[in-house]
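A single protein chain has been removed from this complex, and every other one stays in its place.
Right, chain A next:
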Amino acid sequence: MRDLAGRLGYLVLAATAVAYLAVYATGLGRLPTAFDYLSILNTTLPLVFVAIGQSLVVLTGGIDLSVGGTVSLCVAVTAVAVTGFEQLPLVLAIGTACGVVNGLIVAAGRIAPILATLATLPIFTGAALWVLPVPGGSIPPQIRAVLTNPDLPTGLIWLGLAVAGWLVLRRTRFGMRVYAIGSDAGAARAVGVPVERVTFGVYALSGLCCALAAVFYVSTTTAGDANAGAPFILTSIAAVVVGGVAFTGGRGSAVGAVAGAAALALVIDVLFFAGIDPLYQALFQGLFLVVAVMLGSLAMLLRRAT
């Protein structure tokens, strides 16, 4: 029963996939094509990356609200400054730097994560507006062809790499320590886990994940917007919750969060093909989230009852 909560993400993803196929088929009279799948994949990739970073943070019992600002800043920098592959490390460095700031405030400053990242969120967003005051910019086509090629399933490779990266991380000492801290930070410290260093590390990694997300975002949309990151705050947390990562930390997996992210992206398409007015999209996304989370707590209750 313990595993049901952990597998919530996959169950929800399967359910939304079925719903997607149903509304698509009834709406268009045929099944989705490879092109449809690929476009879903490419638009989902940014959220996948943010959700992996967010999972790491939530697994330690923290939360990163500043992902919105970090993604925005990196989107702005990518759209303005990236003219070839050689500038990409700069974007990744900026994202990591944002995470490092959070990590320092939380780990060394001992400020509650929710407060620390709530404060850095508008700072990073402000920096993004300074870099890119009006939406615009561009992305070189050669980067686009490698990251989110609309005709070739390159996105699949990146998704695979992202999941593989997580699975490797899970098998490092750092990965074990992330779970230890989320389980009980005091006890983890007592058995010699360097709690501050690991906490610092997860926020830095979350920043790096945001930068990766930003690059994929600009690659898909082909332009930048200094407010592009805002929706990722809610959706990354939603993906983590739907993915079965315990908000108290210590339990869950980023792979579940990836499934949660995919489910959230699919819901938008389901709403589109079901002919729901885009004005009410947020409303239905919220309802979807409430139902998914309630299923999660139900799974928890069942687990406790057995």
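Keep this in mind: contacts are C-beta pairs under 8 Å (C-beta built on N, C-alpha and C of every residue); 3 or more make two chains touch, one makes a residue touch a chain; residues count from 1.
In the analysis below, contacts and distances are computed from a predicted model.
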Just go with whichever of "SigE family RNA polymerase sigma factor", "Helix-turn-helix transcriptional regulator", "Ribose transport system ATP-binding protein" or "Monovalent cation/H+ antiporter subunit A" UniProt uses as the name of the absent chain.
"Ribose transport system ATP-binding protein"
Touching the hidden chain, out of A:Tyr179, A:Phe247 or A:Phe284, is A:Tyr179
Pick out which of A:Val193, A:Ala238, A:Ala257 or A:Leu295 touches the chain that's been left out of the picture.
A:Val193
Where chain A meets the chain that is not shown, the residues are 2, 168, 171-173, 175-177, 179-180, 182-184, 186-193, 246, 250-251
